[in-house]
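Complex shown without one protein chain; remaining protein chains in place.
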Amino acid sequence: MGALLSREIRVALRAGSGALMGVLFFLAVVTVFPFAIGPDLNQLGRIGPAILWIGALLASLLGLDRLFAMEREDGALDALVMQPHPLMAVILVKCLAHWLVSGLPLILATPLFGIMLNVSPLGIAAVMATLAAGTPAITFIGAAAAAVASALPRGGLLIAVLTLPLVIPVLIFGITATNGALYDPDPFTAPFLILLALTLFAGVLGPLAASLMLRHSAE
Amino acid sequence: MGALLSREIRVALRAGSGALMGVLFFLAVVTVFPFAIGPDLNQLGRIGPAILWIGALLASLLGLDRLFAMEREDGALDALVMQPHPLMAVILVKCLAHWLVSGLPLILATPLFGIMLNVSPLGIAAVMATLAAGTPAITFIGAAAAAVASALPRGGLLIAVLTLPLVIPVLIFGITATNGALYDPDPFTAPFLILLALTLFAGVLGPLAASLMLRHSAE
Amino acid sequence: MKGPMSSAPNTQSIPQASASWWTRLANPTRFMALAGRLIPWLAALTLIAGAIGLYLGFSAPEDYQQGATVQIMFIHVPSAWLAMMCYSVMSISALGTLVWRHPLADVSLRAAAPIGAAFTLLALITGSLWGKPMWGTWWVWDARLTSVLILFLIYLGLMALSRAIEDPVQAAKPLAIVTLVGFVNIPIIKFSVDWWNTLHQPASVSRFGRPTLDAVFLYPLLTMAIAFTLLFFTLHLMNMRNEILARRIRVMKLKQAGN
Amino acid sequence: MRFEADSISVNRGLRRVVQDVSFSLGEGDALTVTGANGAGKSTLLRALCGLLPLAAGTLRLAGVGEGEDDPLIFREHLHYLGPQNAMKAALSVRENLAFWRDFSGSSGGMAIKAALNAVELPHVADLPYSYLSTGMKRRVAICRLLVSKKPVWIVDEPTSGLDSHSSELFSGLCRAHCADGGIVIAATHLPLGLGKAQTLEMKTLFTFFEGDEFFDGENA
Partner (left out) sequence: MRFEADSISVNRGLRRVVQDVSFSLGEGDALTVTGANGAGKSTLLRALCGLLPLAAGTLRLAGVGEGEDDPLIFREHLHYLGPQNAMKAALSVRENLAFWRDFSGSSGGMAIKAALNAVELPHVADLPYSYLSTGMKRRVAICRLLVSKKPVWIVDEPTSGLDSHSSELFSGLCRAHCADGGIVIAATHLPLGLGKAQTLEMKTLFTFFEGDEFFDGENA
């Protein structure tokens, strides 16, 4: 399993450098907003956390398209499922690697983009905490969709379409918790705990669904 | 060339039905926004055109990922560049086909999403007009990025990253024109004409750059 | 590893011995025949119930608050209910594919998806039409409306998925799994009306929520609900027949091409 | 250890492609599967690996303990070399092979250096895999069978793209594997030179499912 993790990370860092790409996409999306909405700093500050969350959501979804598709294309999927490891564990490790190279950099880049969007330091901290708790759930759920889409020639958008409705709760609680940290009467802990619960839940359900889908990787 | 157009459209409509997928992604992104920003209808109405534009921008970008990558993978790119057609014309036709199956449906779906975002009928009409004038530019510029990305295993995000900074002018003038139609002192015609000019410009430059990139499709 | 193909000895499909109605339905030919006989009756009942419902609905007095717009309710509420019921039928079909391996479960799931999407769209449209006079706007982002919109998205996503994979047999499992995962949305629609609503749902909605609905509104509503349910089953059976026929045509084409 | 197939059948896209195939291979045995294009060789091999479901019949890898009659379980003792090479273009040859060795969890395989020597490509270890020519890629893929030791090799046109000298190298590797008590099943158009190998000649079938059976096609 360690071997798989290190291979995944090395492939991601080498070819097309998925990590950098996700952050750049995040940056691009975040940059586009002020142009679209208008540069009013107060308004930006108010919806800044939301923009950060949407950018992170899209960035982590869109990198998922070849999680399994590439394995299928180069024939590695056959060999992967024939090893004595439980398929769910394989998928979990792949998700973990994917999150490390594409989710984590997003979180680390958040302060920078937060400042650009005029989000307060407390807000930035809250966004980082909620992203750290929430983005793994996006990866897990997306992995199931990626397994479905792996047999298709153009699966990228399908993954997003299948995943977006399902990750809306993650988004809701992520933003509720962030607002809870920022505006006083609202609570932070409760939605944050729900977010964590969602991630744990997704961490079981997503890989399970993905493994069901890949089990007979019949063509 | 007619043969190419019909092949492109048939491939797009058959496998993974790119057309439907782009619209669904658009719908999903638009749905996500109120969750993130909050459901205040006035605020939504104000930034509604921006949300529509960003959604359409992302949807038309993200479908581009395999415009040339698939041709390269299955070896068709070699055969395509060896035919007696000017490469630029080939690329233009591919862009046209792509826009027909993925850009046009976005525009047709705009009224529905506009109503949900509380955009006024005039605003919806303006968004549709500016999208019709602007999305081809996105496709053209994206095609050049897709040509670069075609040699990479995970080109999807790279295309978005390369394209987004370049299409910001399109976005700006699209939204300026929309606001011009909506709020009185601002002009509509001037930015709209600039938008058209940008599209014409991109229609020459994008395929040109793409053809340069593909010319020696050496590996 | 199982092989429900042909009559091979290790076949694990539906046991041949017990010839219950369930087993007999597993045979598409028999199903086709049965459905063919049922559809006209169902269609007739739908028409009758619909006619009665519409008559009762339009002869109902105008609501003192809502005026004539209350009549929208007789379409809106049943179609909203049906949108959810249809998804439940699909989820049960998904279980049928995954757990019981009923050969028709996948056909039923696929056949129901467009119908469900249509009912959901109807609920959305009638709701919007009603919302304009009642709330002054076509659309608000409150919990119920939004979760119905997401239901619509899920329907469309399922349809896109079923179209994306060319071989229906290969699409069956992914479709079933995604359907089941999407089922979480149904209780959300039903119960958590105030789970996420910063914009309040106007009282006009919850007013009818209590069983205090006047009989003049209740009976037409219930009749329409029955009519819609019958309509659903009629359409579903028709669509299942179409699906089976489409698969047969596909097989015939492949056979032709393969020789 | 014995690998046994008892009149297995496999369907593909609504068609019966493999019908009633049986064989029984003991340690050191080899089986070459031959037949015209489309006869069903690849389909049979994938089914042996549990990558396609059986429509009828049973498979058994006797002597591996629990799960010896479930391809989904015993396939971890099989090596499958399909038409694709299962290597990542971005990684070097050594990284690719090291991954498969470590991940497969079986010990006792050759060292990577030794394996590359066996296919006469000692100098490519640190090249990115994408830099290799078609035949060199295939030879690296063959090394995957060497670096992690598994008793049964199931190989689908293993020598496609190889020059004649490399093909002979591969035959030698197969003979060595058999001599070591292994089993080799190979689908091939060209004689592999495996000496006393059994042969299974596949015939193209034209059996379509009749009536309504197609509802339980391949994934049921």
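Labels for the chains are A, B, C and D, by order of writing; each one numbers its residues from 1.
The criterion applied here is as follows: a residue touches a chain if its C-beta (ideal position, glycine included) is under 8 Å from a C-beta of that chain, and two chains touch if they have at least 3 such contacts.
Since we're looking at a predicted model, the values are computed, not measured.
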item	value
Contact set of subunit C toward the excluded chain (per top definition)	166, 253-254, 256-259
Residues of subunit B in contact with the chain not shown	1-4, 7, 10-11, 14-15, 73-76, 78-85, 215-218
Residues belonging to subunit D that touch the chain removed from view	13, 35-38, 40, 42, 83, 131-136, 138-139, 157, 160-166, 189-190
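The definition used in the following text is that only the chains that are shown with their structure count from here on.
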item	value
Chain centre separation in whole Å, for subunit D relative to subunit B (CA means)	45
Subunit A and subunit C, separation of their C-alpha mean positions in angstrom	32
Of all residues in subunit B, the ones touching two or more other chains	15-16, 21, 24, 28, 31, 35, 38, 153
Contacts with 2+ other chains: residues of subunit C	150, 153, 156-157, 160, 164, 170, 173, 196
